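The other protein chains are all here in position, but one chain of the complex has been omitted.
So, subunit A:
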Amino acid sequence: MRYNEKELQALSRQPAEMAAELGMRGPKKGSVLKRRLVKLVVNFLFYFRTDEAEPVGALLLERCRVTREEPGTFSISFVEDPERKYHFECSSEEQCQEWMEALRRASYEFMRRSLIFYRNEIQKVTGKDPLEQFGISEEARFQLSGLQA
C-alpha cells in the first residue's frame, strides 16, 4: 500500500503525547527484545533505535487491543489478528499502567466516541448542542447513531 512516508516521518518529529525508552519485541516468532525509543503522536506509535532520528517503524493505533502481559509488560495487537502481538517492556508497573491507559485513548475512534459522549452530556445539561459553535453539528461522524456501529 502506498503511503506518504515523508509526512509520516515528519509526524514522528512532532511533540509527543508520551515518549520513553522501552524494551520492544516484534510479533514474529523468535523476535528478540530490543531497546527502542517509543513515541506516541496522535494515533501513531513510532519506534526509533535509541541513537537515530528517523523511526524504524510506526503502528497505526486503530482497532487495536492493549493487553497486560507479564508484570511491567504490555502488548499491542490488532482486532483482525489478536495473537500477533507487539510486546513492550517497561521499567516499572507505574510506567506500564501509564502507557496502557494512554494507548487505549490514542485512537481516532476513541476520540470520536468521547466527542459524541461529551456532546450528548452537555446537551442533556444545557439543552444546547455544543458543536454548533464549531459549525460541525451536522457531520455524520459526530452523530449518536455512529456509536451503534
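Operating definition for what follows: a residue touches a chain if its C-beta (ideal position, glycine included) is under 8 Å from a C-beta of that chain, and two chains touch if they have at least 3 such contacts; residues count from 1.
Quick note on the criterion: contacts and distances are computed from a predicted model.
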Per UniProt record, name of the chain withheld from view ["Phosphatidate cytidylyltransferase", "Eukaryotic translation initiation factor 3 subunit I", "Sesquipedalian" or "Epithelial sodium channel subunit beta"]: "Sesquipedalian"
Touching residues on subunit A - with respect to the absent chain: 1-19, 21, 37, 39, 42-43, 48, 50-60, 62-68, 78-82, 98, 101-102, 104-105, 107-115, 117-119, 121-122, 125-126, 130-131, 133-134, 136, 139-141, 144, 146-149
